[in-house]
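A single protein chain has been removed from this complex, and every other one stays in its place.
Chain IDs A and B follow the sequence of writing; residue 1 opens each chain.
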Amino acid sequence: MTSPISAISGISGIGGVDALQGVQGLQGLDGLAATSGTGATSGANSDFTSMLAKGLESVQASQTNADSLATQVADGSLKDPAQYTMAATEASLGLQLTLAIRNKAVEAFQEIMRMQA
Amino acid sequence: MSTFNAIGVASTGVTVYRKWLDAVSDNIANIDNVSRTSEKAFQARYVVAQEAADGNGAQVGGVAMGNPNGILTYDPDNPLADGKGYIRRPDIDLGGQMAQMMMAQRAYQANLAVVDRAKDSYTAAINLGK
Partner (left out) sequence: MFDDISSSSLRVAAAGLAARQSAIANNIANIETPGYRARKVEFEQALHGAIASGESPAGVTPETLSSLEPTRLNGSNVNLDEETMSHIDTTMRYQLTMRALDSKYGMLRDAIKGA
C-alpha cells in the first residue's frame, strides 16, 4: 500500500489544514483502512494530500501576515493593536491545529501498519 | 502615538484644557494688577480652541487678548494714580473666570477618563487569546 505512505510523507513539520477540511481528511484516512485494494482509494487519498498542501500554504500565509504586523508594532505604525493580536492568535492556533492533525494521521498510519502485521 | 489612537487624541484634549486652566489662573492672579492710565491695563487671556490640523483631536488655535483699556477707576491714594487720580484696573470678572475654570476642569477630567477607558480596551486587545 503505497498511497497512505505518500500521504503521510506529504505532511512535513509545519503543515497546516483548514479546520473543517482537516476533520474530513481524517475520515478519508479511515476509509483507506477499510479497503484492501490500492487503486480504489486513490481519489480520497489525493484529496487529503491536496488539503494538507492548501493548509500548509494558509498557515504560512497567516504567519507571514502576523510577522508583517509585528514589524508595524515595532516601529509604531500599526493603527489597531487588536489586528496584530488577532493575527498572532490565528497563526499560533493554525500551527497547533496542523501539528495535532499531523500527529493523529501518523498515529492512524501506525495503527494500520500494526494491523497488517 | 498612532498605535493607540484614542489615547493620542484624548491627550491633545488634555493639553488644550491644561492651557485653558493656565490662562484662567493667570487672569485670576492678576485681577488686582492695576496700571497707570498712560499704559495699557492687564489684558485677560482667552485660549482659542480648534480642531487639530490633522483631524486627530484638538489644538490651541491662538490666544485672544482682552480689553486693553481696562476700567478707569478713581483712586487718588494709589501711588500709580495720574494727575486726575485715575488708574486702570483689568477688565476681568472674577465670577466669569471661576465659571470658566470649572468648565476647563470638567473638560480636563473628561479627557483623562477617556484615556483611562481606552487603556482598558487596548489592554483587552493586547491580551486577546492568552
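Criterion: a contact is a pair of C-beta atoms (placed from the backbone, for glycine too) under 8 Å apart; a residue touches a chain by one contact, two chains touch by 3 or more.
Keep in mind it's a predicted model, so treat the numbers as computed, not measured.
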item: Full-complex contact with the absent chain, from B:T3, B:N56 or B:T73; value: B:T3
item: Touch residues of chain A, complete complex, unshown partner; value: 13-14, 63, 66-68, 70-71, 73-77, 81, 84-85, 88-89, 91-92, 95-96, 99-100, 102-103
item: Residue ranges of chain B at the interface with the undisplayed chain; value: 1, 3-4, 7-8, 11, 14-15, 18, 115, 119, 122-123, 126-127, 130
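Operating definition for what follows: only the chains that are shown with their structure count from here on.
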item: Chain A and chain B, separation of their C-alpha mean positions in angstrom; value: 62
item: Complex contacts: residues of chain B adjacent to chain A; value: 2-5, 122, 125-129
item: Sites on chain A touched by chain B in the complex; value: 73, 76-82, 85-86, 88-89, 92-93
